[in-house]
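Down below is the structure, laid out as structure tokens.
Excluded from the complex is one protein chain; the other protein chains are retained at their positions.
Let's look at subunit A:
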Amino acid sequence: MDAFTTHTGTAAPLRRSAVDTDQIIPAEYLKRITRTGFEDGLFVAWRTNEPDFVLNKPEYADASILVAGPDFGTGSSREHAVWALLDGGFRVVISSRFADIFKNNSTKSGLLTVVLPQADVEALWAAVEADPTTPVTVDLQTKQVTYGDTTVPFEIQDYVRWRLLEGLDDVGLTERHLDDIEAFEGRRPAWLPTALPALPAL
């Protein structure tokens, strides 16, 4: 994946809570077997049915930072939601709380999810609504979000931060510990099930 160090761009205020991954990208777009090209499905129902939807407004068309309400990314585990956001030009999502699987998926593809207190989210909403051209900088090295005269620190696990800064692939990291995996496998009880061979039904 691409490394993430720091990003500066404009931000779109998505004043909605509990945005589920079915809204980020509906299931019909999940039939594709590619890993890119999902931008046409990004928030497609809201973009189609709601003329006032924030991403339909020209002033937010080039936004690369999405500032969402609490509980962003609930529901389905579809990593396509992360891919659609990246394909749609977003590098960062800011919310006061994310759903676990979405947040975890985001770290695998280089989309940075930043948790800020709701009061800071509200202040950022107000700033980018007042002036949609406000540059917002999200710096993973210093763990800070900066816009105008405001700087807000954020927390992220050191290990996750290191992986994102380096753009490292998890599988490669785990393969360094094959000895541990083999040792563990030697200790597994023999009665644990295997799917092969297929056994006759009852």
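Please note the rule applied: a contact is a pair of C-beta atoms (placed from the backbone, for glycine too) under 8 Å apart; a residue touches a chain by one contact, two chains touch by 3 or more; residues count from 1.
In this text, contacts and distances are computed from a predicted model.
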So which of "Cytochrome C556", "3-isopropylmalate dehydratase large subunit", "DNA polymerase III epsilon subunit" or "(2Fe-2S)-binding protein" is the UniProt name of the chain that got left out?
"3-isopropylmalate dehydratase large subunit"
Which of A:Thr5, A:Gln141 or A:Thr174 touches the chain that is not shown?
A:Thr174
Residue, one of A:Ser17, A:Asn56 or A:Thr134, that touches the chain absent here:
A:Ser17
Where the unshown chain meets subunit A, residue by residue
15-18, 20, 22-23, 26-28, 30-35, 45, 69-71, 74-80, 82, 97-101, 104-105, 108-109, 157-159, 170-171, 173-175, 177, 180-181, 184-185, 188-196, 198-202
